[in-house]
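This is the structure I have questions about; it appears just below.
Here the complex is missing one protein chain, while the rest keep their positions.
So, chain A:
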Amino acid sequence: MNTTQNGRGLPGRQEGAEVSEEKGGPAILVLEDGRVFHGHSYGATGETFGEAVFNTGMTGYQETFTDPSYHRQIVVMTAPHIGNTGVNDEDTESERIWAAGCVVREPARAFSNWRAERSLEEEMRSQGVVGIALKGTRALTRHLRDRGAMRAAVSTVETDPQKLLARILEQPTMAGSDLTSEVSTDRAYEVAPPEGVQARFHVVALDLGIKAMTPHRLAERGCRVTVLPASSTAEDVLALDPDGVFFSNGPGDPATADGPVATMRGVLEAGKPLFGICFGNQILGRALGLDTYKLTFGHHGINQPVRDTRSGRVAITGQNHGFAVDAPIDRPFDTDHGRAEVSYIGLNDQVVEGLRLLDRPVISVQFHPEAAAGPHDAAALFDEFVDLMSAQPAPAAR
C-alpha cells in the first residue's frame, strides 16, 4: 500500500494482491494548514481532533499517552517503532490514555517485555483512542517544527481531506483553552507513603492533570499527599492544614487558568511551602504577575537539557509543555510576592524552566522531575521541597 500522497504514486490497493502485513484500513491525518498524510488505522477507528505536537522520546510511549497534559493533543511519536514493549499495569500515569490521537510510524505487530500485559493497540482500541500509522512522521515533525503546533485531525472514516479540514477549522485552538477541569479528579483522594516509610509531612496537591508518579515521588519521601480537584480554592487547600502545597502539571493555556492562579495566590499569602511542576510553574508565574506565552512547537521529549542557574549544573529532563513563562533569565526580579529568580533555563532555546522565590519557600519547575517517562536527573527537587517543609517551624507531623 502506498501510505502517503507525495507525488510518487497514488494510494490504492491492487486487485487480487494480498497486503503482506496485517494492518488497519486506510486513515488520514490532516493539518489545519491543509497538509495531508495518508496511513493506516492504528488503534480504534473513528475520527479525532486535537493539536498536533511531536514527542521525541525514544522510550515511554505508555507514560506519554497516559499523561493528562496531552489531553486534546494528537501526539506524533518521532521514534519509529512504537508498541514494542506492549502495555503493563505499572507504568501508566493516569487511569486512561489522554492523548487525543496517536501517530506512529512502525506499530509493533508483536510486543516483547516481561512486564507487558497486552498490546498498545488493544489498549487504544479498548479505550477508543484513534491512531494512525504513517511513514512520513519525520516530514510531519519537520512541518510542525517549522510552522508550529497546529490543529489536526485523524480519521479512519472520512476519505475527503477537505471535509475533514473544514471540521478542523471549527475546533478551538490550544491557545485560550481551559482544560484542567476536564482532566482533574472530581473528588479528593489520598496517596500514603509506602510501607516502611514514615509520614512526616502532609502535602496538598492540586490536580490540574496530575501524573501518578508525582504523588508517588512525594510519598516515597515521607509525604502523605491529599490530591484535590482543580477547582479547589485556597480556603479548601488551607483548611487541610498542609505542610506544603503542590501544583501539578496539566493541559491547556495557563492564561485561562484564573481559578488555579487565585488558589496559588491564596497559598502564597499563607506562606506555605509550595512546589509546582509544569502547568504548576506557569500558574506560579501568573500568580507572581508574570506573563505566559505559547511556544512555536513546545518541548515534548525526554532529552531536554536545563541549567540550574545557581550551581551551573545541567540536568537532562523530561518535558512536555507548549506554553512558557516570560521572565528575565539573567537577574532576580520583584514580584507581588517578593523577589524571585529564574532557577532553571532550557539550554536549547533559553526558555524559563523554573522559578524560585528568594524570600519564601516557593519553587517550581517547567520540566518533570518525577520523570515518567524521562531521566531521573532532577529527582532531587522533591528533596528540595521536603527540605523547604522541614525548615518550617513546628511541622505538623501526622
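General observations
Basically, a residue touches a chain if its C-beta (ideal position, glycine included) is under 8 Å from a C-beta of that chain, and two chains touch if they have at least 3 such contacts; residues count from 1.
FYI, contacts and distances are computed from a predicted model.
One chain of the complex is hidden; its UniProt record names it "Carbamoyl phosphate synthase large chain", one of "Carbamoyl phosphate synthase large chain", "Polyamine ABC transporter ATP-binding protein", "Carbon monoxide dehydrogenase" or "Simple sugar transport system permease protein". The omitted chain makes contact with just one of the residues A:43, A:57 or A:193: A:57. Summary of contacts with the chain left out: across A:80, A:128 or A:338, the touching residue is A:80. Touching the omitted chain from chain A are residues 1-4, 6, 8-9, 11-21, 37, 54, 56-60, 62-63, 78-81, 84-85, 88, 90-91, 105-106, 108-115, 135-142, 145, 297, 301-305, 307, 312-314, 316, 347-349, 371-376.
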